[in-house]
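Following this message is one structure expressed as structure tokens.
With one protein chain withheld, the remaining protein chains of the complex are depicted in position.
Should a chain be cited, it is by its letter among A and B, assigned in written order, with residues numbered from 1 in that chain.
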Amino acid sequence: MKTFDLRVKQLLDGDLSLADLPPELRAEGEEALRLLAAVDRTAVTLSPALDTRVMAVVRRHAKSPVGRAWRWLNTPRDVELRLRVRPWAVWAGALAAAAALALLLGRAVPAPVPGVQARGGTRDSVFVRFVLYAPGARRVAVAGTFNQWDRGAALLAPAGTSGVWTTTLALPVGQHQYAFVVDGARWVVDPSAPAVDDGFGRRNSVVAVTAEGAHL
Amino acid sequence: MRTIGLVLTLLLGSTLTGALDAQDVRPRLDRRVSPEVQRAVQRIAADAAVQGLPIDPLVQKAIEGAAKGVPADRVIAAVRALAGRLGQSMAAVREGGVSTPGGDVVEGGADALNAGLTGREVSDLVRVSRPPQDPTLTLRVAATLAALGVPAKQVLTLLQGLISDGRSQSDLLGLPGQVQTGVAQGATPAQAAAGLARAAGGLPPGRNPDWVPPGQRKPKHKP
Partner (left out) sequence: MGVLLGLEGEATDAEVVRAVLAGDVERYAVLVRRYRDRFARYAARMLGSRDVAEDAVQDALVRAFDRLADCREPDKFGGWLFLILRNRCFAERRRNRREGRLPEDAAEALASPERSDGAMERREQARELELALGQLTPEQREAFVLKHVAGMPYEEIAQRTGATVASLKMRMHRAYDRLRELMKEYR
């Protein structure tokens, strides 16, 4: 296959003009430009009914309970912890990293900075928000490697009547497995997290917590 | 500085959670699991300790089984299987060039094995994760990608490509989220991962997915 000379390609890219090409490449350059000239640049207009169709579907999605709950979760809120969509993505700042550095250097651990702490939070933990949509549930908890799989240790609170349950926990840096427990007996994975085999025929959800935040 | 902080916090994680002695097993299991499970796990943990394997994951697995109401024999089987994976991981990590692996990287390897990667693939990932890359992080991301449904061979290609491109640890950590975004927009996990590899420039268009950047070993096919 005979390929275009590099300078002819640069001509097509718009980096060179025909006049910049040496005489022996002019013919090839013109052939290349003719190829480009064949491009159909006419605009494409879609049917006017598109708007109506899109808005009809959008209104349906907006009305559904799942849609409402999903958007409630997604709305950015002015909360100190900057909670977002998934049950993670909360930032602990450089404090954890600084503490880690101090510990490894063998110095005394610096005193906690007031205002950054909350329920059980320490220097090297990150606040992570857990969310589950479970309408009809009477009780929802989250259990995992961070709380010895204790079904009663971390209860979620319902958010009004939306069917959405949430809680925020301070998790130590590292990798954690967890699952939700609905009504004390039903183990449910987090639908928005990766799931791994738990070795018992079920699955656990996974979250990785670092000083920069929480990741899938 | 952030990268160092990240690596240090991962190391710190291992210092805090990994260094459990076999003797520490009993108080943790007391009143959480049945006596039968407790005895079995103590034996398994003692064997694991002799091999230099991390004990904490074994204890966690036993407690988890009990919390989930799983029958004793299944809990014991699961703990034993996990111990086996940890041992396999230890060998694979050593094969990858880390002569005295810490608890975290062995656990990471066991996670990767559990998610479907082979020992050889674990070794390959450890091998490419020379400083400033952290093999524990690479293995964890690999395990998560595999758990999301990305085929093992593609996980390797994607990670090897990004590491050889000099990508940061944050970039690697962001991969599972990006795959999930791709899946949410209609791609399969494999397609989403392939899209990431292309977008990163790590996989030139039209290339065979088996292509490995120059200077690296070709990934072995699964037997």
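Keep in mind that, in the parts below, a contact is a pair of C-beta atoms (placed from the backbone, for glycine too) under 8 Å apart; a residue touches a chain by one contact, two chains touch by 3 or more.
If you're wondering where the values come from, they're calculated on a predicted model, not measured in any experiment.
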| message | Just to verify: which one of A:R26, A:H61 or A:R186 makes contact with the chain not shown? | response | A:H61
| In chain B, positions touching the absent partner | 181-182, 184-187, 191, 195, 198-201, 204-206
| Can you name the residues of chain A that touch the chain not displayed here? | 1-4, 6, 9, 12-13, 31-32, 35-36, 38-47, 50-51, 53-55, 57-59, 61-62, 67, 70-71, 73-76, 85
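Just so we're on the same page, only the chains that are shown with their structure count from here on.
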| request: Averaged over CA atoms, how far is the centre of chain A from the centre of chain B? Could you give it in whole Å? | output: 21
| Within the complex, which stretch of chain B touches chain A? | 1-2, 4-6, 8-17, 32, 60-61, 63-68, 70, 74-75, 78, 81-82, 107-108, 111, 114-115, 140, 143-144, 147-148, 170, 173-174, 176-177, 180
| query | For the complex, which residues does chain A have touching chain B? | reply | 94, 96-98, 100-101, 103-104, 124, 143, 145, 148-151, 172-175, 177, 187, 192, 194-200, 202, 204, 206, 208, 210-212, 215-216
